[in-house]
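Dropping a structure here in C-alpha cells format, bear with me for questions.
What you see is the complex with one protein chain gone and the rest in place.
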Amino acid sequence: MADATKQAEQAGQAGAPGQREPILQVRNLVKHFPLTQGLLFKKQVGAVKAVDGISFDLYQGETLGIVGESGCGKSTVAKLLMTLETATSGEVFYKGQDITKLSGRALKAVRRNIQMVFQDPYTSLNPRMTVGDIIGEPFEIHPEVAPKGDRRKRVQELLDVVGLNPEYVNRYPHQFSGGQRQRIGIARGLALNPEIIICDEPVSALDVSVQAQVINLMERLQDEFNLSYLFIAHDLSIVRHISDRVGVMYLGKMAEIGTDTQIYDYPTHPYTQALLSAVPVPDPEAREGRERIILTGDVPSPANPPSGCRFRTRCWKAEDKCAEEMPLLAVPSLYEGEDTPAAHESACHFAEVKQVVGAA
Amino acid sequence: MTELTKSDQGPDAATAQSAVANNTAEPAPARITQWGEIRHRFMANRLAVVGLVLVALLFAIAAAAPLIATHDPYAQDLTNTLADPSGDHWFGTDALGRDQFSRIIYGSRIAVVVGLASIFLACLIGCVLGALSGYFGKAIDSAIMRVADIFFAFPLLIGAIVIILVMGRGVLPVIISLGVFSWATVARLLRSSILSVREMDYVTAARALGAGTSRIILRHIMPNSIAAVMSYVSFSVGTAVVAEASLSFLGIGVSPEVPEWGNMISSARDFLGVKDFLWAYPSAAIVLTVLGFVFVGDGLRDALDPKLR
Partner (left out) sequence: MTTTEKTEGAPGAAPQGGKKTGPLLEVRDLHVEFKTRDGVAKAVNGVSYSVDAGETLAVLGESGSGKSVTAQAIMGILDSPPGRVAGGEILFHGQDILKLPESERRKLRGPKMAMIFQDALSALNPVFSVGNQLGEMFRVHQGLSKKDAKAKAIELMDRVRIPAAKQRVGDYPHQFSGGMRQRIMIAMAMALEPDLIIADEPTTALDVTVQAQVMDLLAELQREYNMGLILITHDLGVVADVADKIAVMYAGRIVETAPVHELYKRPAHPYTRGLLDSIPRLDHKGQELYAIKGLPPNLLRIPTGCAFNPRCPKAQNVCREDIPALHPVTEQDGTELDGRGSACHFWKETIHG
C-alpha cells in the first residue's frame, strides 16, 4: 500500500520531486480542426475539438499508456507530439524546449529524438522501396548519424535487433507478413537512436499470436535502449501490460491519469470504470464475479461536445452541476492528502473508487 | 534474459522459413529488382504480351515503311482505279489508283508520331499541373482544377477546329490540339492519386523523420502515384490515334493527299457497300493499333501494382 502511494506521488504532475525528470511535458495542448463550408470561398462554420486542453508528463524510460475510444483524440495527440499537425494552442516541452514553436533545422534536430511506430504495417512502409532503403532512409535525412560507408551495416544491425534476418535488406515490404512489417517499422523508428517513441496502436492490426511477439520485442528494446514510450491503444489489457502509467481520454479531454494500479484497480472516474468493466476477460469464471456497467448511447460528436463534463450524457452519476461546471483534472477532494492509491488525478465532480476489475 | 533471447530467435528462424516460402523456389537472399519484377508480371500476362507485339509491330512498320511498301503511296494510277485486292495491289487501289497497302503502311507513321507526340505533350502539361495541384492543394489546387474543368468540358473537335483554323492544317496543329485537350485527364488522375498517396502512413513516416518536401515528392509520392498515369498514357495513345483519324475523316486533320488512315476511310465513304475493302483495311489498322495500346495499358496497370502478385 505504502509502495503504491510512493508511486502515486512520483506520478503526480507539477513538480513531482521524483528522481526522474520528465523528458516530455505537455501543457494545455489544444487542436481544433476547422469545419468549413463553401466551394470557392471557404467559411469556417465550426470546429472539431479533437484535443481540447490536455496536460501530462512523460518520464525517461517509462511507458505512458493513453487509452480511449475512437474519436477521443488520442491519435491526434500522437500527431501533435510528432509535430505532424500544428497545435492550435498549448505547449509541448522536450527537455525544456517548446517544440510546437520550432521549425526548420531546430525541428529536424528534435525529430531525431522523437520517433513513431504506426498502426498499420501495410500502409506505413513505402511499397516501392526495399527494406534496406526504408530502414536506411533516416540516415539519408540525418547524414550526421551514420557515415555513408557504415549505413548498410547499421541497417543490417537494426534488422537483427528487431529479430529479422539481416540478409533481407533487398526485399520489398509485400514479401513480409504483418508482424514482420511491424518489426521493419520499429527498426526504422530506432534508426536514429531516439529517446522517445510514440506508438499509435502498434499491435492492433496484428494477429493475436503475433501481438505478443511484437510487445515482447518492444519491451526488450525499451530496456536495451532506455526508451520512453507513449503507447496509444484502445486495448486496455495490452495497455495495462506494457504501461507504467495510464491516461484515459474521452472526447479530447483527459478523464483520469495515474499509475497502472491506480487506474485499473482503483479507478475513480465513471468513464474509466465503465470502460474497464466492458472489457471482455478471457476467463469464463472471472466474468461471473464481475459487475458490468453498460453505458447507453454513443460518444457525442467532438464538433459539438456536451457542456460541462463531456461524459455527463452517458454518466449514471450526472447531476445539474455536471452540465454547468467543467470538472478539473485533480486529485479528488475525497482522497486529498490521504495515503491511498485512489488519490490520483481524475476529472469528475463525484470521483469515487469503484473496483470493477476482479482482483486476481 | 535467456528466455527473452530464446523467444526472439524463434520468430527469426520462422521468418527465414516463411519469407522463403513467400518466394517460390528462390533461395534467400534473393536480389529482386523492382523492374525485374514488374517485367516478370507484365510478361506473365498474355494479353499484355499480345498488346506489346502489336505495338512493336506498329513501330517497326512505321520505321521501315519505305522497305515494306510495295508502291509509292502518293503515286496515282488513273488507269487502275478502285481495283479489287490482287497480287499486285494486295489491298486494292483507291479512286485515284493509289496502292492501298502502301498507304496503310505509310499511315502508321502519322499514327505513331501524332499518338506519341500529342500524349507526350498532354503528359507534360498534365503531370506538372497535377503534381502542383495534388501536393500543394488549397488555392493552387482550386485554380488548376477549375482550368482543367474548362478544358475537360470543351469538346475536343471544336477546340481542334479552332486551333487548326488559326494554325492551318498539318501534323503539328493536330498534335497540339490533341495534347492541349487531353492534359486535363492526366492532371486529374495524377492529382487524385497524389491525394490518396499523400495520406499514406509512409509519407507521414517520412515527414516524422524530418524529410524535406523534395524527398517526399520524389521518393515517396511520385513513384507510388505515377502508376495510374502510366497505364492511362498507354490507353490514351490509342485514343489519340482514333481522335487523329477522326479529325482527318472530318477533313480538318492532315491534308487529304497524305497517306493517313482517317483520310483513307473518309475517301471510302463514297463507295460504301460497293468497295468495302477501301474502309475495311484502314479501319482494321486503327482497331489493331488501339487494341495494342489498350492491352499494354492494362498489363502495365496490373504489373505496376505492388500489391497484386
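We just call them A and B in the order they show up, numbering each chain from 1.
FYI, contacts are C-beta pairs under 8 Å (C-beta built on N, C-alpha and C of every residue); 3 or more make two chains touch, one makes a residue touch a chain.
Note that this is a predicted model, so its numbers are computed, not measured.
Set against the missing chain, the residues A:155, A:169, A:187 or A:210 yield one that touches it, A:210.
Only one residue from A:298, A:319 or A:339 touches the chain missing from this view: A:298. Residue in contact with the omitted chain (choice from A:254, A:276 or A:318): A:276.
Touch with the chain omitted from the figure is made, among A:99, A:190, A:221 or A:238, by A:238.
Contact between chain A and the unshown chain involves residues 69-70, 177, 179-180, 207-213, 215-216, 219, 234, 236-238, 240-242, 260-261, 264, 274-276, 278-287, 292, 294-296, 298-299, 357-360.
To be clear about the criterion, only the chains that are shown with their structure count from here on.
Separation between the centroids of chain A and chain B, computed from CA atoms only, is 48 Å.
Note for the complex: chain B touches chain A at residues 4, 7-12, 15-16, 18-19, 22-23, 28-32, 34, 37, 142, 200-202, 204-212, 215, 219-220, 223-224, 306-307, 309. Chain A contributes residues 40, 82, 84, 107-108, 111-112, 115-116, 118-120, 123-129, 137-138, 140-142, 163-165, 167-172, 174-177, 179-180, 185, 188, 192, 213, 216-217, 220 to its touches with chain B in the complex.
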